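Just one protein chain is left out here, and the rest sit where they should.
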Amino acid sequence: METLEPILAQHPFLKGLDAKYLKLIVGCASNVVFQAGEFIFRTGENADHFYIVRQGKIVIETYSPIKGPITIHTRQQGEVLGWSWLVPPYKWRFDARALELTRAIALDGKCLRSKLEEDHDLGYELMKRFTLIIAERLEATRLQLLDIYGDNT
Amino acid sequence: MNNSAKNDYPPGLIRADDLEHLLKALGAGGFRIQAPVIRDQSIVIDEIKSAGELPAGWTDEQNRGHYRIKRRSDNAYFGYVVGPYSWKKFLFPPSTAILEAKRTGNGFQVSAAAETVSPTAFFGIRPCDLRALQILDRVLIGSEYRDPIYQKRREQILIVAVNCTEPGGNCFCTSMESGPGAAEGYDIVLTEMIDAGQHNFLAQAGTERGNLILQQVPSEKATSDALKSAAEAVQMAARKISKKIDTADIKEMLYANAEHPRWEDVAKQCLSCANCTLVCPTCFCANIDDYTDLTGETATRVRRWDSCFTLDHSYIHGGSIRSSVRARYRQWLTHKLAAWHDQFGSSGCVGCGRCITWCPSGIDITEEVAAIRSGTVKAKAI
Partner (left out) sequence: MATTLEKIKEGLDRSQPWMPNLFRVERIRKETYDTFTFDLETSDGAGCAFQPGQFNMLYIYGVGEVPISISGDPKNSRTLVHTIRAVGTVTKNMRQLKRGDLVGVRGPFGRPWPVEDAKGHDVIIVAGGIGLAPLRPVIYHLLAHREQYGKIILHYGARTPDDILFRQELETWRARFDFDVQVTVDRSTGSWQGNVGVVTLLIPKATFDPLQTIAMVCGPEIMMRFTVLELLKRDLTEENIFLSGERNMKCGIGHCGHCQFGHLFVCNDGPVFRYSDTADLFKKREI
């Protein structure tokens, strides 16, 4: 597991995180690979991981019986996938599928949640980082909803 | 600023009865004469042949949203100020063809719309309106691209200005440094003097061609007393002007107050009717419309006065940038008094007061500026 530490340390999401916290997090980390087309998670499943994407491209989508799969966002290397593990009831709201060969580090949500509860300093540090991501997604979603290239804006 | 320019031409005194000779000299010089006349109960500008057509013995009463012509107790030729029309209509006509296109076998050809322009004297133009012409010169022929329509007409104009000796109720030229005396830009400037049964004009040439015309008019050498009383008459007029705009840092002041609540207040009163922009002697916004004749063989592009008070003025695909009256009034006033400095190096306002007189709801630009200045908001509202 030690081998994952430098990889995590260099990922934009965890950049600058205190080494002692990194050590705690590494305990919950594992290397994962998804083939093109493979589902990473599906709507309604337990959200027991989040993913630090090292390589590849992932599509977050939902499904309409009439329209089929509808893409919401794509994620790629340097980004983080998933935050449902952080909020009850810890279930995925959307599907995530690898569009191409994707390598990521999976962080065990249950494991991490207990560590964040034990050490609130780590909890606060990680929450700040997730808040940034959530805010960024919210802004991006608002812009998407504005349909800025359409006729009405 | 309110005195006639000092120059080499000797000032002369013309008896009011001899004013006709000045008109004759202009006519003999090949000039058509546009001058103030009474039409439909107002003093407008139209072609005249003789001094008898001038509104001698008339004055105008002007207030917010108010205009009446009245008899004077004397026979002054220029005992009134400015009416609903300004001289821009001659140089920048309300509607002009700018281009004609004709169909040819496999396409079309274009040509400048043909028009003949004859030499014209602007007789009786007031200092504020003269300043307005100088401002329009900068806008339409003073930069890289020159409007050929304006240029052609402007070249044919001879200016006989008349200093103001009796301001109107809405005048504030003193604030805009454009009157009541003409400083420059005239061929001839007259100052009317009525005193103890004497009715004379002090006449001063500003150019050689003005001088040549004056030489054809019977006159006597102006005494120093006459010069003094002409100057006093203009100074007296300046003192009578009650409206004012504080122009100190006005550009910065207005830019900083784009979100001032006063814009909302004035928008409630403003009908967005565009009267102020149509009577304004410097407003130059124009639209271009396209017409084809019934056969489709010729197409004409016509330039027409537009106004920033219309929704279409700021229309881009999908909607109008300035959809509220608040934004449109702000645009007009801020452009006129602030942005104009950045764009053309001077204010766009000459203090003629027309926008106050002809506003159907009596909005007073001087009052709006004062209100914004007095309640200047330093911290910008979010």
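In this document, chain identifiers A and B correspond to the written order of the chains, with residue numbering beginning at 1 in each.
Criterion: a contact is a pair of C-beta atoms (placed from the backbone, for glycine too) under 8 Å apart; a residue touches a chain by one contact, two chains touch by 3 or more.
Because the structure is a prediction, the values reported are computed rather than measured.
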Selected residue (touches chain absent from view) among B:50, B:75 or B:292: B:292
Hidden partner chain, touching residue among B:22, B:121, B:140 or B:372: B:140
Where the unshown chain meets subunit B, residue by residue: 98-99, 101, 103, 106-110, 112, 139-140, 143-148, 151, 255, 258-259, 284-288, 290-292, 296, 299, 301, 306, 308, 313-317, 321-324, 326-327, 330-331, 335, 338-339, 342-343
Subunit A residues that touch the omitted chain in the full complex: 12, 57, 59, 70-74, 76, 78-79, 99, 136, 139-140, 143-144, 146-151, 153
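One rule holds in what follows: only the chains that are shown with their structure count from here on.
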Computed distance of Cα centres, subunit B from subunit A, in Å: 67
